[in-house]
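The other protein chains are all here in position, but one chain of the complex has been omitted.
Let's look at subunit A:
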Amino acid sequence: MTTIAIPSGMPQYDDVPRYDVAAVRADFPILDREINGHPLVYLDSANTSHKPRQVLDVLREHYERHNANVSRSVHTLGTEATEAYEAARGKVATFVNAPSADEVVFTKNSTEAINLVAYAFSNASLRSAAAASSAPSRASGTDERFRLGPGDEIVISEMEHHSNIVPWQLLAERTGATLRWFPVTDNGRLDESGLADLVNERTKIVSLVHMSNILGTVNATARITARVREVGALLLLDCSQSVPHMPIDVVDLDADFIVFTGHKMCGPTGIGVLWGRAELLAAMPPVLGGGSMIETVSMGGSTFAAPPARFEAGTPPIAEAVALGAAVDYLTGLGMRAIQWHEKQLTAYALDALGSVPGLRIFGPEVPVGRGGTISFALADVHPHDVGQVLDSLGVQVRVGHHCARPVCTRFGVPAMTRASFYLYTTTDEIDALVAGLEQVRKVFG
């Protein structure tokens, strides 16, 4: 008898953590729905994810049992609400391996988190300009790293979501700084060939998407980080599409800021996160002024609380934060490695299946490497709106349009794309339903 020896170094994937998808789906009440007489096939999780009962229960229980405002009451309910809110901050910090819970600032969403950093730059630049003109002898107290003016540069990429383009365009307009960007290759990868020129001693911040919401590309950031460190700039990573789908470790990533949003990771809408290095958050001027963000207020002026409170003016989204904590528990329970592996298998399956559809063109990486489970495509010359409408009639929910990343559509010469995106509850049967639906589209518009 002969045995075939497996060459050493050949991965067998036996040690990959897995979970039972059917059991997971039972946690999501909405997945039982029918749409237009067909079982719901939800392929729009990059847009927003569904919420498991475990998260919905916490949201309800918070309002039914612990509702009170945070950080300002001595009474029992106020204390319970504050403890729950701060516990959620701790859970989120642990989830992304932040060295301290104080590095987690709750925001409304990723968009607000990016704007917060952009306005901190702007406020720092204005403040230093005002200090220079009115009282040259007085130190402005503004950290040099956040000061922007003509000649300074901000770097983004062509594959950003509008939320990581427009705030920087506006900041450049306000300060006179110049906005530059990495191009995208034909394969939908970040074109790093101009890195040395693009990120230079004039660069103050590089703000880059970690995983593209339209191409699915996961950007390798190490070379960029190294260059950012070399020139002394700051690095913000938009992790809206990566934190929900893969293990993220801010220490490993070596970024200065990351942003992400709760509703794409099984949490509710209205809650997002800015993570920043403690030392940087401490150096940032406030953006929104109001209650809870102050140290002391007099009619002549105010001093401000330390981060994260400095950036959380007004009553925050308390129940949403608590429910985000529950979402983090849920994801951790399944295991981010297992979720990542599940989606990698789905992506490989989907790329293969979509490749079999005549006339279908995939935008972005066509191999399941360095990409996530978000796949945009064109079906011959049928407009994405029409593709989406026919699919909807079959219960298949996909997103169509420019996906808030219009420069990517322009880059690939199309006005819009159709996008299918997967999550921890997606099945290969659902991908089959998509492919069958595309056949129907071809029949109607063929």
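Convention: a residue touches a chain if its C-beta (ideal position, glycine included) is under 8 Å from a C-beta of that chain, and two chains touch if they have at least 3 such contacts; residues count from 1.
In the analysis below, contacts and distances are computed from a predicted model.
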| item | value |
| --- | --- |
| Chain not displayed: protein name in its UniProt record ("Alpha-D-ribose 1-methylphosphonate 5-phosphate C-P lyase", "SUF system NifU family Fe-S cluster assembly protein", "Cell division ATP-binding protein FtsE" or "TRAP transporter large permease protein") | "SUF system NifU family Fe-S cluster assembly protein" |
| Residue of A:159, A:280 or A:400 in touch with the missing chain, whole complex considered | A:400 |
| Residue, one of A:193, A:332, A:389 or A:428, that touches the chain absent here | A:389 |
| Interface with the unshown chain - residue positions in subunit A | 36-37, 383-386, 389-390, 392-393, 400-402, 406, 409, 415-416, 444-445 |
